[in-house]
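The complex appears here minus one protein chain, its other protein chains still in place.
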């Protein structure tokens, strides 16, 4: 595949500064790109690479000064977004052939749209529904009465247990588990035993959600665990029963959310964050990596630390913590000086 | 399914306060329940919901005052436990049809009880044993010489490697791995290389253990990794080689336990806790979420923090930490005041 720079600029609504007839054969980062390739610059962290890149052309945001004449530029509102769109253009991915592979196992009562693809070793149980153009990769599993909307993708080994419902364009990366039993037990001292609370609810995943490899979303005890539309979840994330995650939130890798907690709209939880059960993280809140959240987080707040506090306070605490060993020494010294003052005082007393 | 409130109360040994002839059609939480449904109240955190629930009947603990006359009550020792038992009554789950699916792969030397179920794409290797009424869901795997006791369940994609032994009523949620190699390497500077220590031991899981989705339990280097009876393990938990977890312990999501550590009886490890290798967590100990435990924890203790300390101390430390920036300012000020005192002192000296 090969396109002119002018065509690519038009595709993303950008303006060429340089030779629009340039032939572009591929896309790469500033560091990796070579002649014939297009790259993008969006973060001042990469200014050095912008100066040294061997890319033939670079997507550039408005206002960014042009410093080299050996590179063609495409001026565009969001270079990163434009780059994403051009990647999709260059790497369309062959559409899988519709149909059920002879080595897939589909229950006769399941309804599989004729435009959907069910690959080898995939299993579709009774009464399950597979929407138009949905793709089940090898070894994926759709449980009894579960539903996949249009254009859903279950990557290899992704598992959706019974009665869970996925909206449109939901992507489950390899090894994702949706609808595992929530962790609900009641201690019965007469056993003694932890008696299982049957987890009879489901999971509902709205449109345009993507879930990263190995992540687990537990079904509700009763009712629903809900992942709101447009939410993106990274790898190895744990979402417990009856959690609700608002639309457009971002959950980075290895985050854990305990039962019945609500995550609002547009929230960002960085990697390895843990959130206790039965709390609410407000709309637009951000929680820094590895933080442990034991209570509600207000909308729009940025929290850090363990236990998590407002980031500004946490930064002060962290800075203070570094000075703590010195502080201990100082207080010891002060104590001695005060004692000295006191004893002189006593001596000078009548 | 529909039952009278009196029947349900009898099933859990409770007493109706109100109309026992009420027809109950389902179970739900206080917030979700509607007319015809039964709910439960066991935690003061939900007192508000108790006041507003639309449930027709509610399970209530002894001594809790009745505040509404439009709801029927069932007085019972543990409402949560009673609710769990009624959920099991209302949602029995159809017993899977016994037999080996034509698309399962079972080695001729494996012994599969005739009452067991082996579903499509499941694999049972040579000399493996599948007990009465055990169920292997699609894509699950039972390795060579491994054993599943009566009523065990391997959910879709659960994997049990060679020679591991599961007791009775063990449930592995989807994607669980039992018997993966422990992480054992010795550095050989002459390579240089990390030389693998063959992991030739096994995993033994006792009766009534449940393991959550995506959790991993490594086989022992030599000997056994052991999960004691009645222990419940949440999702994405890591248990290293030669660990021993006592009966009736609770390991919440994303906990990690390093090699050869012993977890006693009735221990509770909250989410994302990490425990180093070769230590012991005593019976009945509790460790708060995200804590990092670098040494033994005494029986009955409650630990928090990183490094984990007695919770009471940790709470004082956390409270003090919040005051640390202010403390730094104060000490600076004190130093100035002491210096002032000292200089006046000096001036007043003869």
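Labels A and B are assigned to the chains in the order they are written; within every chain, residues are numbered from 1.
In this text, contacts are C-beta pairs under 8 Å (C-beta built on N, C-alpha and C of every residue); 3 or more make two chains touch, one makes a residue touch a chain.
In this text, all values refer to a predicted model and were calculated from it rather than measured experimentally.
S.K.: Just one of B:10, B:132, B:301 or B:331 touches the chain that is missing; which is it?
M.R.: Going through B:10, B:132, B:301 or B:331 one by one, B:331 is the residue touching the chain not shown.
S.K.: Using the document's definition of touch, tell me which of A:203, A:248, A:267 or A:293 contacts the absent chain.
M.R.: Of all options in A:203, A:248, A:267 or A:293, contact with the hidden chain holds for A:248.
S.K.: From the list B:31, B:113 or B:181, pick the residue that touches the absent chain.
M.R.: Of the candidates B:31, B:113 or B:181, B:181 is in touch with the missing chain.
S.K.: Based on the whole complex, identify which of A:173, A:199 or A:221 touches the chain you can't see.
M.R.: If we include the chain that is not displayed, A:173 is the one touching it.
S.K.: Would you write out the residues of chain A that touch the absent chain, in ascending order?
M.R.: Missing-chain contacts on chain A: residues 27-29, 32, 45, 78, 80-81, 83-85, 87-88, 90-91, 101, 103, 119-121, 138-139, 155-157, 173-175, 208, 210, 212-214, 230, 232, 234-236, 248, 250, 252-254, 271-272, 289-290, 305-306, 318, 321-322, 324-325, 327-328, 331, 334-335, 338, 341-342, 345.
S.K.: Residue by residue, what part of chain B touches the chain that was omitted?
M.R.: Counting only chain B, the missing chain is touched by 105, 121, 123, 139, 141, 143, 157, 159, 161, 175, 177, 180-181, 183-186, 188, 191-198, 200, 214, 216, 218, 221-223, 236, 238, 240, 254, 256, 258, 272, 274, 276, 278, 290, 292, 294, 306-307, 309, 313, 316-317, 319-321, 323-324, 327, 330-331, 334, 337-338, 341, 344.
Definition applied: only the chains that are shown with their structure count from here on.
S.K.: I'd like to verify one number: the distance from the centre of chain A to the centre of chain B, where each centre is the average of its C-alpha atoms, in whole angstrom.
M.R.: 25
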